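Every protein chain but one is kept in place in this view of the complex.
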Amino acid sequence: MGTPFSPVYIERVLDPSYRNWKSLFFDASVKVHRAHLCMLAERGIVPGKIAARIKKGIEELDKLEMPEHLPGWRDKAAGAERVEDLYFLYEKALGERIGHENAAWLHTARSRNDMDGTIFRMVLKAMLLDLSCHLLEVCASLLVRCGKGENELIVLYTHGQPANPSTTAHYLSALLLELLDDCARLLAAIDTVDSCLMGACAITGTGFDIDRERVAELLGFGGVITNTYEAICSSHWLEEPAQALQSLMGDIGRFAADLLHKASCEVGLYFFPDGLVQVSSIMPQKRNPVIIEHLRIQAGSVANACAGIGVIFRNVPFQDVNENADAPVCSFLNTIGQTNSVLDLLAETADKMEADEERAAQICSEFGVTTTELADTMVRDFGMGFRAAHGIAAAFARSGGKVTILREAFLKTTGKSLSWSDTEIEEVLSPWRFIRARKTLGGPAPEGMRPVYRRVDIIIKSLNERLAIFSSRQSETEAKLEAAWRQI
Amino acid sequence: MGTPFSPVYIERVLDPSYRNWKSLFFDASVKVHRAHLCMLAERGIVPGKIAARIKKGIEELDKLEMPEHLPGWRDKAAGAERVEDLYFLYEKALGERIGHENAAWLHTARSRNDMDGTIFRMVLKAMLLDLSCHLLEVCASLLVRCGKGENELIVLYTHGQPANPSTTAHYLSALLLELLDDCARLLAAIDTVDSCLMGACAITGTGFDIDRERVAELLGFGGVITNTYEAICSSHWLEEPAQALQSLMGDIGRFAADLLHKASCEVGLYFFPDGLVQVSSIMPQKRNPVIIEHLRIQAGSVANACAGIGVIFRNVPFQDVNENADAPVCSFLNTIGQTNSVLDLLAETADKMEADEERAAQICSEFGVTTTELADTMVRDFGMGFRAAHGIAAAFARSGGKVTILREAFLKTTGKSLSWSDTEIEEVLSPWRFIRARKTLGGPAPEGMRPVYRRVDIIIKSLNERLAIFSSRQSETEAKLEAAWRQI
Amino acid sequence: MGTPFSPVYIERVLDPSYRNWKSLFFDASVKVHRAHLCMLAERGIVPGKIAARIKKGIEELDKLEMPEHLPGWRDKAAGAERVEDLYFLYEKALGERIGHENAAWLHTARSRNDMDGTIFRMVLKAMLLDLSCHLLEVCASLLVRCGKGENELIVLYTHGQPANPSTTAHYLSALLLELLDDCARLLAAIDTVDSCLMGACAITGTGFDIDRERVAELLGFGGVITNTYEAICSSHWLEEPAQALQSLMGDIGRFAADLLHKASCEVGLYFFPDGLVQVSSIMPQKRNPVIIEHLRIQAGSVANACAGIGVIFRNVPFQDVNENADAPVCSFLNTIGQTNSVLDLLAETADKMEADEERAAQICSEFGVTTTELADTMVRDFGMGFRAAHGIAAAFARSGGKVTILREAFLKTTGKSLSWSDTEIEEVLSPWRFIRARKTLGGPAPEGMRPVYRRVDIIIKSLNERLAIFSSRQSETEAKLEAAWRQI
Partner (left out) sequence: MGTPFSPVYIERVLDPSYRNWKSLFFDASVKVHRAHLCMLAERGIVPGKIAARIKKGIEELDKLEMPEHLPGWRDKAAGAERVEDLYFLYEKALGERIGHENAAWLHTARSRNDMDGTIFRMVLKAMLLDLSCHLLEVCASLLVRCGKGENELIVLYTHGQPANPSTTAHYLSALLLELLDDCARLLAAIDTVDSCLMGACAITGTGFDIDRERVAELLGFGGVITNTYEAICSSHWLEEPAQALQSLMGDIGRFAADLLHKASCEVGLYFFPDGLVQVSSIMPQKRNPVIIEHLRIQAGSVANACAGIGVIFRNVPFQDVNENADAPVCSFLNTIGQTNSVLDLLAETADKMEADEERAAQICSEFGVTTTELADTMVRDFGMGFRAAHGIAAAFARSGGKVTILREAFLKTTGKSLSWSDTEIEEVLSPWRFIRARKTLGGPAPEGMRPVYRRVDIIIKSLNERLAIFSSRQSETEAKLEAAWRQI
């Protein structure tokens, strides 16, 4: 064991890995030491006296403000002894305090395989829970924005063409419901992360009479991964949250693409305040709400990183592999950090977008957006067929909204004069009348929006409850681990 | 409207689309006509008499064995009239039977947007449910294979190195649990598909007093998508099942990569019968179980197609877009078909792989695979520390398994002679003893496997129950639609 | 060898593969037989008499209109003999005519590995050359469209904001140059495809004294892949053309996204004739130039398929693998077919888009698009700094184009009155004056466009020359093979 590692291997693999461990995983690793020791002591696998000494050693190390005070990783001595990673350094430091043979007892019935996977999941779970809370906050702010936008007239599009008048509330609540669906999937993915590997050891468990569920409990997991081989091999704990984030980013990216259109000069349905607008160094007239473009780019960048998680496992043997280890995991944690940036930009964008209702009304009238309702109203008021009504309305639309053409077409099709006055026609074509008529479940009229809000409330409540369970389990866990620790 | 479509547009867009509709979506579209008509009649939106005539027209068309007998799509007459798609052709055929104005009533309070999305979801749901059943059958056959493999000795690997002896049952049940997890996600995705769009109309609903939930019920959906704009824009119904399939394919591809190693000449843990082996045209000694390679390739190909579903929506406006239309949908349906091929190859592979236990025993002994247990047993039998025991076992392993070295190392480390006889040592190193000792929850010993089987049973039961709900709803739906139809 | 193949394996692997071979690769496979036989005979590896008999047998089979008349693949007899694929069927058919031992001489010094790769490359090369010709035709039609668009006023955008007036010629020639760059990469990729594997045999060549370069010559390849192991393992021949197509599709997709904006109702810079417009079944006013959306979707779909080519080789051993075999190859050939559809839609779109110059002028004036030139002209005419001029122009732009504000700002900044008359100011702000001033190399003025056209011409000429080389080599090859065949 005297051969030192290859310098290239140290620079390109061991060093980056050590930095990852030091900055991200040390605290969780100490919790794993503690919980494992409690279980070993409870089951009598480690003699009580030795357990007590290990306990004391760990507490001493705690006071040293680890991991900064770990014995030198890169100093010659360490290099010469080939201490591979933070785990071995910790064991060594412990051994120097309580004797190496005593320290070694701590490693009974466990392996770096099950420890690493457990630690990664603890850290990932915590970050994903934080992200979920952040997402729910953004959803809550979107809901507030919907409330403000109930009487903001806008136009909605199909295939890039103005189609129907609607409201900011109707528009943004559609996005909100999509995001809540993504959030539900994210929480389902956290359930997949929330399983403990401890006791799987290298891959087949151990001959010691351990209690896997007890360790899981002391670490705050929802349960264990039953099959020990599955525990070590599975990639689901990385892929499933990555897929949920990919969906989330996809929705946000699509919203950005849509909003870029709605906020463009010529469309002008939404306006942004100066605080979000950049200028041109050469074109004095330019006024770019570049935040939306950055929202698209950042969402796209996170989505790509998430898509890569699945691909990195492509054709990798169904074994314990380093794709499950610190480099890919840290890269994913970093991606989660970027997701928070995307959420901040989204919240800011939704909060600051101001509807220009005058422009919306203008588009409605210019492009005959309400002629659908004209046709429908003729069907309802005159008992005529939809096809005939549609034909009359189309003639009117093609004329650019000339009332005489409408009357002519009506006469020609039905043989009767259109009984509405010009004012009545204008009223029929009014965007707000159009909206108020859309009481359909889920439509933009207040009656239509009521079930939308109800559904939003139900989902948010349910998601918050799920988050609350994690949070209360977290505090119980700390108490349990503390109690068990005192028993040693 | 007399201008004919551009020939390029017909050849490259309209024709392929028409073929898709004719072969895949016609039946579902008629169901939508029926359910929508029932609701319109029930709500009094279409006068009873007209509803009855439409009903009669639809029934007449049914007898014509549509869609083959639809009026010509590509004949000159049709071209001249610019009938865009199957929907308009059907309306035209209906109109020819019952009068065009009567036929037009059928289109009250609906749009091709909500109809198309509804129809696509009906067909996709049915294919995904079939696929889920297929997957559960494959899982059931894997469970049978596990049962046969409880006493088949194999070796499991970490990072490509032989690590622990185990059994085929332990190995395959790990894969089985992963696949069941994928299946659960697939069913969750089907829940997302299982929502009805009808009544969303173009995007904001309608001014008619429709009942969206009634149409959903008559079409066998679990519910409606609340917000009408979300209904038309969402991509989740395609992305979520695609992601579930991508995970499934990822697991199968990893299994193939692992099995290719285990079935290779030099490893030789599994053997395949001649029925699955191809020969070389030039190398007489070659014997390739190429099925595993094809499993990898087909799984990879399906995974790629599924990954593309998410990407095709990238930066596409959050609007009604044709990414939600027949071309991408049909491409996904085709991918689901390929998934069935992958599942068949997987089932055949698992069924036919034969463990070579002699070779497994040889590997165990040649590479010191059971020395972990040697170390652990010393800890338990002699109360020594894990580190000391690990050191002795490592010396033994490095010696290539020389008992004298083991005794020497033991003496040197502990100061005592090793009290085991040579036979006892052999027994300690026996792979089956290793396995039998691994009673850990989820380990390969019978005691460890019991909770594995229990978990498999619970999950399979729960998945079957979920599938049964879909299936019983399906038959109730037919009855309900039939009853409603009779009322018109 | 009597064991029949597993029915699952036949259905899911052998049958689809056989269908691929029959429909796509048979003709090329016969050419390989011929060229290989010529070389074997020329080198004296196969005795002249036997070569003559094989020649006769091949010619007899040619007359039978193969592959339809191949002995039955799925009939019991064939199954019982386990004829794996079309290759073995052909050898068998040949053997039935000329004796099996004579037929077997044909397989001297070759393997299915080198034959398959050679055949796939022949077919792929032919399809890619056809595609390149198609792409160059589309480029030629774009060039024609540029010519027509030299005097069409449009507006160009940065970050979705109107930035500068320009012309259709300037706009489309930018796209054209990108497509020509893609085409150059496609031809470079064809060079990679254009190498012969024959003689690599299974992987290390052969002990027979063959002439690899002669076979390559008789099959029309540019050369051989030198290292025989590389020949069998490389994935570059699939990946490189796939990447070139991915770039091409990326450019077309970006153009579609841009044109969707320019052709939208509110922007209205381009208009499409009725032949490319679909209507709404519910909204009479809608007029969707859906061809652009289909262009986006089809380009995206092809890009995804191409991206998958690289991923399917991910972590696949650097060996002869079936990722290089018929299933992935056929899937790629199919993708190339779809590319032709994309190119047709692109050509049709570019051909039919009609600039609305009035609308362009309106946008220029409404959004102060020419104020950059106002600032620049003040710099040039009054010798003032760019910063001061920019400040004055910005004040003018913010005022919505009020001349009094312009004069005030000028006075305030410079201390002098602005000497231009109102007419002169209008002239300075004229879009066409803006364009004519942009004589910069590559700008929209005629002087700026001249080097653009020159560059287009040079590239098209060079690409056509490269294609001509392939085409003339093709006819020479046929003559050479014919001559060599006669010598046998």
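Residue numbering begins at 1 within each chain, and the chains themselves are lettered A, B and C in the order written.
Heads up, the rule we're going with is that a residue touches a chain if its C-beta (ideal position, glycine included) is under 8 Å from a C-beta of that chain, and two chains touch if they have at least 3 such contacts.
In this text, all values refer to a predicted model and were calculated from it rather than measured experimentally.
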Open item on the list: For the chain not shown, which residue from C:V13, C:C233, C:V329 or C:A409 touches it across the whole complex?
Closed with: C:C233
Task: Candidate in contact with the missing chain, chosen from B:H261, B:K352, B:R455 or B:K480 - done: B:H261
Task: Contacting the left-out chain in the complete assembly, out of A:E293, A:E357 or A:E408 - done: A:E293
Open item on the list: Using the document's definition of touch, tell me which of C:V32, C:A51, C:V193 or C:A257 contacts the absent chain.
Closed with: C:A257
Task: Contact footprint on chain C, counting only the chain that is left out - done: 47, 100-105, 107-109, 113, 156-160, 163-166, 170-171, 173-175, 177-178, 181, 185, 188, 192, 199-210, 212-213, 224-236, 239-240, 243, 246-247, 250-251, 253-258, 261, 296, 300, 303, 307, 310-311, 313-322, 372-373, 376-377, 379-380, 383-388, 390, 434-435, 437-444, 448, 451-452, 455
Task: chain B residues touching the omitted chain (full complex) - done: 158-164, 260-261, 263-268, 280, 282-288, 290, 293, 311, 314-316, 363, 367-369, 371-372, 375, 390, 393-394, 396-397
Task: In chain A, positions touching the absent partner - done: 1, 3-6, 8-9, 11-13, 84, 87-88, 107, 110-113, 201-202, 257, 273-276, 278-283, 290-291, 293-294, 296-298, 300-301, 304-305, 307-308, 311-312, 314-316, 321-323, 327-328, 331, 341, 344-345, 347-348, 352
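By our rule, only the chains that are shown with their structure count from here on.
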Task: Chain copies touching (chain B, chain C) - same or different residues, decided at half shared - done: same
Open item on the list: Among the chains here, which has the CA centroid at the largest distance from chain A's centroid?
Closed with: C
Task: Intercentroid distance (Cα basis), chain C paired with chain A, Å - done: 37
Open item on the list: Using Cα averages as centroids, what's the distance between chain A and chain B in whole Å?
Closed with: 24
Open item on the list: Just the number, please: Cα centre separation of chain B and chain C in whole Å.
Closed with: 33
Task: Multi-chain contact sites of chain C, meaning residues that touch two or more partners - done: 280, 282-283, 290, 293, 311, 314-316
